[in-house]
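Shown next, in structure tokens, is the structure this report addresses.
The complex appears here without one of its protein chains, the remainder shown in place.
And now, chain A:
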Amino acid sequence: MEDATVEEAEVSGAAEFAPALVAAHPLGHSVAVAVGSELRVFDLKDGSAVSLSDDSGGGSHSDAIRALSFSMNGLLFASAGDDKLVKVWKTDSWCCIQTITSEKRVSAVAISNDGLYVTFADKFGVIWLVNVGQSDGGQGSTDNKPVPIFGHYCSIITSMKFSPDGRFIATADRDFKIRVTLFPKNPLRGAHEIQSFCLGHTEFVSCIAFTCLSQGPSFLLSGGGDSTVRLWDYINGCILDTCQIQDKVGELLEPNETEDSNLAIADICPTNDGSLVAVAIQSLNGVMLLACDFIAKKLSFIKVCLFG
């Protein structure tokens, strides 16, 4: 089942409400939704809500959840946010196996492709790495403290993803930058070697996602506050294509809604086969679909699906 994951940035009124977040299991087993501090999971195979349990000795999130992420194979799931907790869940039982405490609020979270590590970003732009606990129910393992592995100096990290081959970790920030860093075999020593910077956004970068053809080339997608979705050759830090969203949604919104800030990209999600990209746009009560052409290295507009 295709995973058209969409983050609906429904910021109503005051900017204090955390946007609701959605994440879909990579194999389509379930969907996780975070509304404020509440995490809800729906099992798509059974068609029923899942009740979560916690073995890690911690309670449920007590403040706004800011980031959700499934691991590449779907076995693990991570949630993190303003309560300074990162919770790691096994998705077969939906039991929280580990709760990690961060010194600062967390803005992004990711799980390495091999399921061994969880990375999370704090509000100072530091990326921390922690071993995912052994399945002996390891509570409070003393050697499981997070270590800082790199950082975006004084920037807020908005999105963090591992490349499909696991060699790289990409991080995007509010200062318009995307950094692609080599993820070493022994990451506890730090990730110091930068592969590239993907620079071109003229506003904050809100979301990034890797997209690839199976056994084929992979590229990086990004969306930002400048109302563009961009396609990158992340190995060399080169821009391949830029899609201006304004032109496509202009006529669909009320005149007062078309100020630049209302057309920020809220989230992007490519399909598993890489052919399509779903784009969530602030103020748009719907989803935009783009096609991604790996040969021509271009993005093209397909349609906008409106809700209701």
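Brief remarks on what is shown
Keep this in mind: a contact is a pair of C-beta atoms (placed from the backbone, for glycine too) under 8 Å apart; a residue touches a chain by one contact, two chains touch by 3 or more; residues count from 1.
By definition in this document, contacts and distances are computed from a predicted model.
The subunit not displayed here is recorded in UniProt as "tRNA (guanine-N(7)-)-methyltransferase", chosen from "Trafficking protein particle complex subunit", "AP-2 complex subunit sigma", "N-acyl-aromatic-L-amino acid amidohydrolase" or "tRNA (guanine-N(7)-)-methyltransferase". Of A:69, A:196 or A:227, it is A:196 that touches the chain left out of the display.
Contact with the chain that does not appear here is found for just one residue of A:150, A:204 or A:219, A:150.
Within the complete assembly, residues 124, 126, 150-151, 153-155, 175-177, 179, 181, 185-186, 189-190, 192-194, 196-197, 199-202, 237 of chain A touch the chain that is not shown.
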